[in-house]
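One protein chain is absent from this view; the other protein chains keep their places.
Showing chain A:
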Amino acid sequence: MFTRGLKRKCVGHEEDMEGALAGLKTVSSYSLQRQSLLDMSLVKLQLCHMLVEPNLCRSVLIANTVRQIQEEMTQDGTWRSVTPQEAGRAPLDRLVSTEILCRSAWEQEGARPAPGLGDGHVQGPVSDLCPVTSAQAPRHPQSGIWELDGPREDRGGFHKSLDQIFETLETKNPGCMEELFSDVDSPYYDLDTVLTGMVGGARPGPCEGLEGLAPATPGPSSSCKSDLGELDHVVEILVET
């Protein structure tokens, strides 16, 4: 027989893949696990109790975890890895898509092909990631593309939120916080809400927030620009995964 899995083949069933694609699956399941950990961490950072000041220790630990994951993803090269579908895309296209991203999340969902997860992750040693329990089973690549896409794009914005959260913890600026958490109850992949708040295209909110918070911040315009630059960079990376 070819593989044991073939006999029990059921489309979309995860168990089938294990036998045949063990090697790739291990790597991709690690990436999936890591991805879901990243998702979870970012959600945790966003969803704080707004009545009481959030626990700084907890926020710092979660933020460090997020940084660690991002660093590892950068080191692995998965942060920048190009999926087969997008192998031929010119850098310019990516910038364009980023801009579309800023304008409206819904438009660009149709424009961009859904990247396959784990397709580009050929290398990367499988380090000792703690085994994910059944509750945290890696999501099947084919299911819930929108959910998977959404948060990843979010993370471009969420990357900013790490720093903003710490600053707003220090001196709370109601306007900025509202932008940041304007729809706490809505699904976290509501790009529109998050990104408009982050980028501050039409709204001056976040820039004001940055201005008001850290004295070290150079000035509203330059900070917005650097934010945009960084945001572009991060979103561009995320779009590729």
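What we mean here is this: a residue touches a chain if its C-beta (ideal position, glycine included) is under 8 Å from a C-beta of that chain, and two chains touch if they have at least 3 such contacts; residues count from 1.
In the analysis below, contacts and distances are computed from a predicted model.
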From "DNA replication complex GINS protein PSF2", "glycerophosphodiester phosphodiesterase", "Cis-aconitate decarboxylase" or "Serine/threonine-protein phosphatase 2A 55 kDa regulatory subunit B", the UniProt protein name for the chain not displayed is "Serine/threonine-protein phosphatase 2A 55 kDa regulatory subunit B"
Omitted-chain footprint on chain A covers residues 33-34, 37, 40, 44, 51-53, 55-58, 60-61, 63-65, 68-69, 127-133, 135-136, 162-163, 166-167, 169-172, 174, 213-214, 216
